[in-house]
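Only one protein chain is missing; all other protein chains are in place.
And now, chain A:
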Amino acid sequence: MSYLFDHPDKVMPFFWEHVRLTFTSLLIALCIALPLGFVIAKYRKLQAPVTSVLGIIYTIPSMALYAALIPYTGLGKTTAMIGLVAYAQMILVRNVVAAIQGIDPMMIEAAKGMGMSKRQIVFRIEVPLAVPVVLAGIRVATVSIISIGTVAAWIGAGGLGRLIYQGLNHDHTGKIVAGTVTIALLAIGADLLFRIVEKIFSPRTA
């Protein structure tokens, strides 16, 4: 513990590196998962094949996935992010599908009956109603990325995992504890932040 308090200047760069890695991976993952989830929620025939492929990726242990990727993309941040994005897909896509399909069909009927076009129904009804559920998915995905991101340090992605890795190599317990505690704090902090955002976006309850 003392390492964390004595050398915050040495922990912080790892912390920010971890945040950047998480954030970038999350953004890329969302760019894929939001449209993909929306499309398979609408075209149900695609749903089973897409979710089973994502499910298979999700069950591959992270180290094994990285081992398989290294011959193609090498060591470093790129490989790490490919892995993180792939893991997040399962969580995000499933949530987007659940969010869209969980919308009360009466809502869509009311919107149609009032004369909204297909486009207007998507942007004025479906998207806003899906947001709270999707946000919950983003929260879970973020926390997963933070924790799996630790493993990514082993293939040279940097971040807090690297601090733990150093500690293990040099038998430096202080570094191991500092890395672990900071990761936990980051995960809890991210969870809390998203819970607040969810609260803001969900329709207020009385």
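As a working rule, contacts are C-beta pairs under 8 Å (C-beta built on N, C-alpha and C of every residue); 3 or more make two chains touch, one makes a residue touch a chain; residues count from 1.
By our rule, contacts and distances are computed from a predicted model.
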Refer to UniProt and select, among "Thiolase C-terminal domain-containing protein", "Bifunctional protein PyrR", "Quaternary amine transport ATP-binding protein" or "Electron transfer flavoprotein beta-subunit", the name of the complex member that is left out.
"Quaternary amine transport ATP-binding protein"
Omitted-chain contact residue, chosen from A:Met12, A:Cys31 or A:Ala110:
A:Ala110
Residues belonging to chain A that touch the chain removed from view:
104, 106-107, 109-117, 120, 125, 128-129, 203-206
